[in-house]
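With one protein chain held back, the other chains of the complex are shown just where they sit.
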Amino acid sequence: MQILNYTGYFFISVGAVFLFLGGLGILRMPDLYTRLQAGTKASTLGAMSTILGVGLLQPEWLLKIIIIIVFIAIANPLSSHALARGSHKARQLPYLKDEKIGDAYESETENSEKNKEEDK
Amino acid sequence: MTNIEIILTIISLIVLIVAGFYAVFKKDLIHAVVATSVISLVLSLMFYLLQAPDVALTEAAIGIALSTIIFIITIRNTKRFEDK
Partner (left out) sequence: MNLFFLIIISVISLGAIFAFIRFIKGPTASDRVMALDTLSVMLIAVLVVLGFLMKRYIYIDVSLIYAVLGFIGVITIARYLEGGI
């Protein structure tokens, strides 16, 4: 049983570090899409690892904990994908050093939407 | 109370006050709705720390799903920005 306890402590530590890195990435990244990348992936792994560690420390709770892990693995990428798609359709630009690339991106999205309307 | 509960209580109270002022004084109503959702999240943690998990469960279910949907439908039917 001792080895199970040490494994649980290890998983909880890894999860806490990943949750901290997710918060730091949200604060420091330059634009929305990189913030989504940092926040969602790191916090998903961190929460799953922490909860699995608690389940290893207390093996009677393992069933409900596995249900929580499955729901996190389904729901969190789903909401992140919906948010990225919505803000892309709302014309939110990524961070660009060169202004010309921004103009090209804008005209390209306008052209693609014109093509879609013509297709209809 | 243990040390962990004291730390979490202090952080929760600060976040509650800041998010409450933010929700009241913001002109863009979508931002105010998100601030209301954050208040509900932290309030659920406060109920949990005060040993009332049933109240926390109800607050979680209503605050994060139901009230957000109702507010968004209301904003959709009226307008997004508040007049100055």
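First chain written, first letter: the chains are A and B, and each begins at residue 1.
The rule we apply is simple: a contact is a pair of C-beta atoms (placed from the backbone, for glycine too) under 8 Å apart; a residue touches a chain by one contact, two chains touch by 3 or more.
Predicted model, so just to flag it, every value in this text is computed and none were measured.
**Q** Quickly run down the residues of chain B that touch the omitted chain.
**A** Residue positions of chain B that touch the missing chain: 2-4, 7-8, 11, 15, 18-19, 22, 28, 30-31, 33-35, 37-38, 41, 44-45, 48-49, 53, 56-57, 60-61, 64-65, 68-69, 72-73, 75-76.
**Q** Where does chain A touch the missing chain, residue by residue?
**A** 9, 12-13, 15-17, 19-24, 26-27, 32, 35-36, 39-40, 43-44, 46-47, 50-51, 54, 57-58, 60-61, 64-65, 67-68, 71-72, 75-76, 78-80, 82-83, 85-87, 89-90, 92
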